[in-house]
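Notes to accompany the following structure.
Omission of a single protein chain aside, the complex is shown with its protein chains in their original locations.
Moving on to subunit A:
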Amino acid sequence: MVLLLAVNMVTRAGFSLKQLKMWGIIRQKVAAGGGSPVARIRPVVSNLRNYSSAVKQMMVREALNSALDEEMSADPKVFLMGEEVGEYQGAYKISKGLLEKYGPERVLDTPITEAGFTGIGVGAAYYGLKPVVEFMTFNFSMQAIDHIINSAAKSNYMSSGQISVPIVFRGPNGAAAGVGAQHSHCYAAWYASVPGLKVLSPYSSEDARGLLKAAIRDPDPVVFLENELLYGESFPVSAEVLDSSFCLPIGKAKIEREGKDVTITAFSKIVGLSLKAAEILAKEGISAEVINLRSIRPLDRSTINASVRKTNRLVTVEEGFPQHGVGAEICASVIEESFSYLDAPVERIAGADVPMPYAANLERMAVPQVEDIVRAAKRACYRSVPMAAAA
């Protein structure tokens, strides 16, 4: 009731409903009897966190920044290096303010030489420091992949425990918007196949904070796959998440939405699309369970299998290329452990098997959309679906 009043006043003040939705006002949970309608108008033009509600909103960008800040503050061995992380405040502003706070010895701008600076980061980790190496995008990590795999991932094993490598490699992964084939590759399957690496991929701000903190504290090399398009998205965060000791376990998936008819697995941005698909499916009488993987390696096979044993149907969704992808691994895991529970073939939705095109319409067809997930879930439930438009 109070919300309607606020919306009314605000729309009269000249802000459209669309703008309100953008600023998250409509999505705000209204605290019982909290604040006057006038007080609610102020945050429309300023930082939403001044909003006097019980649940805070936090952008993923801010979640990552605060996690880095808190871990650097807690442990003097943690330092950040990468292109533009210092004076530029971060190519995507993830490291904003850190240079000013921690100084140039702990926030290091590197030249554009991934092989060199990644090797330096790994060497520093050998000695006992805790580097966070930022790749402007994971596409550039290919220049340094020998160090990630041969120098970092394998050293603990090859040295039989003498050399541990407490390093985090982080940066945006997968498709952005209109950046073309060389800047849109998803590396989840690449890194997740390597023993000795942990591979994490957050979706929400809670994920971003908890998983990045866990990654920095972890004594082993962690590949942390973010998503550029998620940086600006806001999610509600509880007081527990905001606490500096907050941490999420590595290797545990989260059931974002419970359901009983079909299991949908996803990670990173696709979780958002899957949740939207689940809403649409609910209207058609299909109750979808959406699993946010969070951890690609180790994969939470027990959560996935428990879910499939409950729903008997599985749809795996990912943005990356289909062959040898994350979905293929999940499918194999389910067939190995829960074959007799499956009532339908596993549906695998992935990016199109083509280098990412530039034109917007082609790009849209190359990446999974909500409709693709809905159609796949219906197919898994043996509902008739219209054929997808030919690619």
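We take it that contacts are C-beta pairs under 8 Å (C-beta built on N, C-alpha and C of every residue); 3 or more make two chains touch, one makes a residue touch a chain; residues count from 1.
Methods note: contacts and distances are computed from a predicted model.
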* Pick from "ATP synthase subunit b", "pyruvate dehydrogenase (acetyl-transferring)", "Small ribosomal subunit protein mS31" or "2-methoxy-6-polyprenyl-1,4-benzoquinol methylase, mitochondrial" the UniProt protein name of the chain that isn't shown here. => "pyruvate dehydrogenase (acetyl-transferring)"
* To do: Could you tell which one of A:79, A:92 or A:138 touches the chain left off the display?
  => A:79
* Structure fact -> Considering the complete complex, of A:58, A:72, A:107 or A:122, the missing chain is touched by A:122
* To do: Taking the full complex into account, find the residue in A:159, A:182 or A:302 that is in contact with the omitted chain.
  => A:159
* To do: May I ask you to list the residues on subunit A that touch the chain which is not drawn?
  => 79, 105, 108, 110-111, 113, 115-129, 146-147, 150-151, 155, 157-160, 162-163
